[in-house]
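Just passing along the structure, written as structure tokens.
Missing here is one protein chain; the remaining ones are kept as they sit in the complex.
First chain written, first letter: the chains are A and B, and each begins at residue 1.
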Amino acid sequence: MTEAPAEFLAPRRRFQVLRRLARHRSFRIGFVIVVLLTLAAIFAPLITSFDPTAMRARIRFRPPQEAYWFGTDNFGRDVFTRCLYGARLSLTIGLGVALLSGVVGTAAGIVSAQFRRLDAMIMRLMDGLMAFPAIILAIGLAAAMGPNIGSLIVALSVAYIPRTARIVRASALVVRELEFVDAARVSGASSLRIIWKHLLPNCMGPLLVQLTFVFAYAILAEAALSFLGIGPPPPAPSWGNIIAEGRDQAVDAWWIMFFPGLAISLATLGMNLLGDGLRDVLDPRLKVET
Amino acid sequence: MTTPLLAVRDLTVQFRTDAGWLTAVENVGFELGAQETLGIVGESGSGKSVTALSLLGLHAASTTRLPTGSIDYAGQNLLKLPERAMRRIRGGEIAMIFQDPMSSLNPVLTVADQISETVMLHQGLDRAAARKRAVGLLDMVRIADAAHRVDAYPHQLSGGMRQRVMIAIAIACRPKLLIADEPTTALDVTIQAQILDLLRELQAELGMSVILISHDLGVIAEFARRVMVMYAGRVVEAAPSRALFRQPMHPYTSGLLAAIPPLDHDVTRLSTIAGSIPDPARRIPGCRFSPRCAEVEAACRETAPDLVTVGAGHLARCPPRLHRMAAP
Partner (left out) sequence: MSPIVAARGLVKEFQAGRERTLRAVNDVTFEITAGETLGLVGESGSGKSTTGRMLIGLIPVTAGEVTLFGQSVTGPGGAERLAAVRHRMQFVFQDPNGSLNPRMRVRDAIAEPLDIKGGLSRAERTERVAELLDMVGLPAASADRYPHEFSGGQRQRIGIARALALRPEFIVCDEPVSALDVSMQAQIVNLLLDLQERFGLGYLFIAHDLAVVRSMSRTVAVMYAGSIVEIASRAALYAAPQHPYTQALLDVVPRPDPDRVRKPALAGEVPSMLNRPAGCAFAMRCPRAEARCRSETPVLREIATGHRAACHLV
């Protein structure tokens, strides 16, 4: 039985996915943007020597100049510093929403696909959540739990859980019809094993793509909620509440709104480019001839 | 043979991959006369489908290059033809059917829609005439109750029926050449026989040339007048059907023939060709078949043999076998 010596194995092509991602132009751009923003958020105190919340009446409404790159606001706070520190809050909210809605949505989707009797119930529940406006929920939670990031993350996650659940359920339903799942069942695999070893790993592609978009939407939604006054409470800066505070001086001191707005656009663009790249590389249906 | 309908010379096809440019087809050449039938046989990875797709210019331009070769069809080199002119040839003059009819048909369009699309595009028929033509074409591919089936969606048809629809679309513009790439591989043997019968009848009715691609020499024997055997991107043997099956002049051809399970006697083991086609990224010195060859000699591993004439219209790429045949 020595019919196939090692030379008949194809040469190894390791890290194919990573290599393809590295070659994908929009993924590369997105990746650089997201990494730079993250580093800026983490190392904010090293990049700027200002305090993001310290008010200095002498230097109110300074336009962008050498000392204050992005200008100062109506309390004399450095907008550049506030944008850097704001990245911490905004990115935390994006990540938190992506993680929370990812975990809960995946669990709901996988359980729906594997345990068909629970499917109708879970999916109707998801429909209900989807019909519930995220803003009302955010206001309600802010009222109940006090206005903090936690309640904001929960409120936004609730809005994205149904979408994530649907995507995971759809791909799990396809995967569970494949023969390797039957092969596992023939060997007596439990439902838990099938979910963990077979369904989940094969749903990761579409899930990751979805979560990059959720991340981007969450940053946008934070800005929208801040604008309505139910975002993270001041004085701690988030991109959303910097814009919200700057809106009264929008005409005279445009820089207060412009730079955090730019940051939001950049972050959203970066995550979307990242997601597009992941989709191109991970979705087998779009795979080009190799 | 007078001027052939199709003459492929020295065709080489390379694809860009993570590992650089890989040669999938190397210096392939053949001719095909009007109303002739050519069978191309080989395992998956032999380059037989790549060759066929090149005839229609169907490779993605960004990841493919053809450093050498010409494809002369009716006096023009298809490789030099602009894309617009190529589109007229594709589906009009040269048509193709594939292994998997499900993925070649659009699931949200009815059979009538899909056939109409082709005939409206190429023949400028209006909608009503196109529909009538669709029914006529389904009749031609022996689909019973064509007037009714024409409104079916692909998923409502069996695999055999779908392949018949694909054939109907392919012959809609009365092509001069039909390329059938493993048209029966996904089908039951009974349906395979039906499709082969149908192709044979249509060829006679329409006077087409046919290139049939298959991994199964049994299927090729039923259908083709001439056979070309490919291995790892190269032609290893080409001959009139009868000569090839009587006296294969390449060990790979012999191996493929022997691997067919016999129907008229019992065996305890089937004859096999050891191993599998090498990955195109792996360069094999000398004869590419030598690592799997049962008749390999030392010289085979060093120099790549040429394709030489060994009989009337019979080419083969195996000097040792030729010498053995010539010796008494």
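The criterion applied here is as follows: a residue touches a chain if its C-beta (ideal position, glycine included) is under 8 Å from a C-beta of that chain, and two chains touch if they have at least 3 such contacts.
If you're wondering where the values come from, they're calculated on a predicted model, not measured in any experiment.
*Asks:* Among B:A129, B:L257 or B:V296, exactly one should touch the missing chain; which is it?
*Replies:* Checking the options B:A129, B:L257 or B:V296, the one contacting the hidden chain is B:L257.
*Asks:* Out of B:D72, B:E93, B:D139 or B:E222, which is the one that touches the chain we can't see?
*Replies:* The missing chain is touched by B:E222.
*Asks:* Considering the entire assembly, which residues of chain A contact the chain that has been omitted?
*Replies:* The missing chain touches chain A at positions 1-6, 8-10, 12-13, 178-180, 182-190, 193, 197-198, 201-202, 204.
*Asks:* Applying the definition given at the start, please give the residues of chain B touching the unseen chain.
*Replies:* 43-45, 158-161, 188-194, 196-197, 215-219, 221-222, 241-242, 245, 255-257, 259-264, 266-274, 276-277
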